[in-house]
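Missing here: one protein chain of the complex. Every other protein chain is in place.
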Amino acid sequence: MRQTSLQISELTGGQLSGPENIVLESVASLKNAAASDLSYAEPRFQANALQSNAGCILVSAVPVEASANRSFIVVRNPKLAFAQAATVLLWKPQSGTPIHSTAVIDPSVTIGEGTRVGAGCVLGQNVKVGTGCVLYPRVVLYPNVEIGDNVIIHAGAVIGADGFGFVKDGDRYVKFPQIGTVIIEDDVEIGANTCIDRGSLETTVIRRGTKIDNLVQIAHNVEIGEHTVIAAQTGISGSSTVGPRSIIGGQVGIGEHARLDPQTILGGQAGVLNGKRVRGGEILWGTPARPLKEFLEQQAHLSRLPNWIDEIKRKLGLRGKLDS
Amino acid sequence: MRQTSLQISELTGGQLSGPENIVLESVASLKNAAASDLSYAEPRFQANALQSNAGCILVSAVPVEASANRSFIVVRNPKLAFAQAATVLLWKPQSGTPIHSTAVIDPSVTIGEGTRVGAGCVLGQNVKVGTGCVLYPRVVLYPNVEIGDNVIIHAGAVIGADGFGFVKDGDRYVKFPQIGTVIIEDDVEIGANTCIDRGSLETTVIRRGTKIDNLVQIAHNVEIGEHTVIAAQTGISGSSTVGPRSIIGGQVGIGEHARLDPQTILGGQAGVLNGKRVRGGEILWGTPARPLKEFLEQQAHLSRLPNWIDEIKRKLGLRGKLDS
Partner (left out) sequence: MRQTSLQISELTGGQLSGPENIVLESVASLKNAAASDLSYAEPRFQANALQSNAGCILVSAVPVEASANRSFIVVRNPKLAFAQAATVLLWKPQSGTPIHSTAVIDPSVTIGEGTRVGAGCVLGQNVKVGTGCVLYPRVVLYPNVEIGDNVIIHAGAVIGADGFGFVKDGDRYVKFPQIGTVIIEDDVEIGANTCIDRGSLETTVIRRGTKIDNLVQIAHNVEIGEHTVIAAQTGISGSSTVGPRSIIGGQVGIGEHARLDPQTILGGQAGVLNGKRVRGGEILWGTPARPLKEFLEQQAHLSRLPNWIDEIKRKLGLRGKLDS
């Protein structure tokens, strides 16, 4: 939705420097921007703003004089202001019917106003989807799954498949009942081909505002707190809880019945053991996950170990090299 | 399918204590159960059984007197008995046609009695599916794939895609023929968005009773033995074999041409090298995978290393701190 530079400055609460009437139609990086684009410069890349052809640039301080065909808007956080302005600039009235004709939707399903359901989606019995959601093509919602408002689910995601629960009977495995459901709260985004299993006897819950990347696995009975981000290919095992405002890197593995405090931060590929309680507020890394400082110190010692052992052995007159 | 407390006691071979005629219609956890639910208490949670509203509870010992509206059934393994009873209680006659009208099924496909094929499934040429299977929406079976009886395949799983095999020709890669197939034996369950590749010149085989979680990758020519469980996001590379009755954790990586003995147990995120033979019967962890006790001992030493090196150096009068 076309905006003037003045409108963008009002929208972002910024200080306009230069013409008020520059017409902006889209957004772009500094490098790719044309005269009708809004762009932004992070403080350390401010110099690049001078070379850009953008019609208007969000900055934290004005780098040069604005000109007749370029404005700057000074804001506290240019990247955030850019993301907020982009929401308005890129908004388009949706054309066509909101529910694609190839979507398979059980008659019992309820779908809120403004929600779009893409080609080939499958929504099972008693599924509820709120208002303003986007389901991209081929999303599967198993029966009874409940989706809040303004939720985005990318192609191929599967919500509500059976949890992975079996009971051993001699050599064989007997399926444990998987009759719980999944609740996805408002403003959640779920990546392509991600899987979120239904609860076994309880409910799997993804709380408000949480963002989940592609190919993530969330097992039965898990609860993910509000405003948490989970990067691609991470797996969270059954009955674990992740506290609100946590940041979980890619390919992290979290065991069963683990309990992560609010604001837990886990580096990529970290591993949390079954039943573990994890403290929030600091960065953890490695398997088993430990404080980042500790992990890096151990890695450093490990890499120096051969030399130290050799030195000690020479001093002690011990025979042989370490690797002998 | 509704059952009385007496019927459940007969079904599970347990000892009924309390009324025989309590009518049970579903199952639930102790916490969520209502009067028409069957529940169970594991020995350590036996006390919780007292607070439950369940009409009938499977226990390993009766915690209190049964009452006019609650029975206990004493069994050796309450969780197993609960899973077995749930199969009967939750059984429903399937309504509607078993093959969804949007499934795309080649005319050469054979499908056994009682098998259900969900919306948007695609079954290629000469695919065979046995009796009593459930294919959830959007499962893809490439040509020639063979599925046994009572197999469950969750949404988005892809069985029989080409293996990842190429031969180098200078800088370029030439595709190696991927013309084998996949055989899935009886009673296997396969998770959502899991991929099982066809053999290149041989066959990829998943033996009877094996359970595979979501987002698992099984490469060409792999053979997985009977009654094995494989947790989410694990990857098994080409031509490896996993022995029967193994337990493979989540995010485990197994290299090419590895050979895992029967009853191999691999902890989450463990890594097995190409060509490696892995002994069964004990828990292995880490990359490269080693016995759990060894792995934990090494981790413990690693964490104490800085202090020990410092102490040794002080004693020896060696200059500097380890990290200097």
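Per-chain residue numbering starts at 1, and chain names A and B are given in the order in which the chains are listed.
Assume a contact is a pair of C-beta atoms (placed from the backbone, for glycine too) under 8 Å apart; a residue touches a chain by one contact, two chains touch by 3 or more.
Keep in mind the model is a prediction, meaning the values are calculated, not measured.
K.L.:
With the missing chain put back, one of A:G130, A:G191, A:G238 or A:G255 would touch it. Which one?
P.N.:
The one listed residue touching the chain not shown is A:G191.
K.L.:
So which of A:G118, A:P177 or A:G199 would be touching the chain we can't see?
P.N.:
A:G118
K.L.:
From the listed residues B:R44, B:K92 or B:R172, report the one that touches the chain absent from this view.
P.N.:
Among B:R44, B:K92 or B:R172, only B:R172 touches the chain that is not shown.
K.L.:
Could I get the residues of chain B that touch the absent chain, sorted low to high?
P.N.:
Listed in rising order, the touching residues are 102, 104, 120, 122, 138, 140, 142, 156, 158, 161-162, 164, 166-169, 171-177, 179, 193, 195, 197, 201-202, 215, 217, 219, 233, 235, 237, 251, 253, 255, 269, 271, 287-288, 290, 294, 297-298, 300-302, 304-305, 308, 311-312, 315-316.
K.L.:
Mind pulling the chain A residues that touch the left-out chain?
P.N.:
26-29, 32, 77, 79-80, 82-84, 86-87, 90, 100, 102, 118-120, 136-138, 152, 154-156, 187, 189, 191-193, 209, 211, 213-215, 226-227, 229, 231-233, 245, 250-251, 268-269, 286, 299, 302-303, 305-306, 309, 312-313, 316, 318, 322-323
What we mean here is this: only the chains that are shown with their structure count from here on.
K.L.:
Counting only Cα atoms for the centres, state how far chain A is from chain B in Å.
P.N.:
Measuring from centre to centre gives 27 Å for this pair.
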